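Moving on, here comes subunit A:
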Amino acid sequence: MNTGVIQGGWEFVWAAYAVSATILTGYGLSVFARYRAALRRRFEAGSTVKP
Partner candidate 1 sequence: MRYLLAALRKDFLLQWRTRAQAIAVFAFGASALLLFSFAVGPVAATLREHAAGFLWLGLLLSSTLTLAESFHAEAEQHALEGLLLLPVPQAVLYYAKALANTAALSLLGAALIPVMVILYDAATPRVPALLGIVLLGSAGLSAPGTLYAAMTSQARARQTLLPLLLFPLVVPVLLAAVKATSLIIHGDPMGQIRSWSLLLICFNVIHWSLCGLMFERVVED
Partner candidate 2 sequence: MVRSKTPYAFIGLAVTLLVWGSVWGLFYAPAETYMGDVQRIMYVHVPTAWNAMLALTFAFFCAVLSLWRSGMAWDNRLEASLEVGVVLSSLLCMQGAIWAKPTWGVWWDWDPRLTTTAVMVFAFGAILALRQFVEDPIKRATWSAVATVIAFADVPIVYFSVRWWNSLHQLQSSPETVSKAFHWPLRINAFGILFLMIGLISLRTRLAALRREEELAPPLPETAPRRAPIAEGASS
């Protein structure tokens, strides 16, 4: 095990940020898409409120 400063490691930093961005964006889009789909279903079932 080395002692002292860890050199480099930028690929891990990018990986962490990329994973975070992907998951948060993906989940956000998923919530949004499901929400719009539910609004559309309610409109088609006879509600007068437009999605």
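The set was built so that all candidates are chains of the complex that A comes from, given by their letters.
Please note the rule applied: contacts are C-beta pairs under 8 Å (C-beta built on N, C-alpha and C of every residue); 3 or more make two chains touch, one makes a residue touch a chain; residues count from 1.
This is a predicted model, so every value here is computed, not measured.
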Checklist entry - subunit A is shown by itself; which of 1 or 2 touches it in the complex? => result 2
Item to check | Partner candidate 2, residues of subunit A touching it in the complex | outcome: 1, 4-10, 12-13, 15-17, 19-20, 23-24, 27-28, 31-32, 34-35, 37-39, 41-42, 44-46, 49
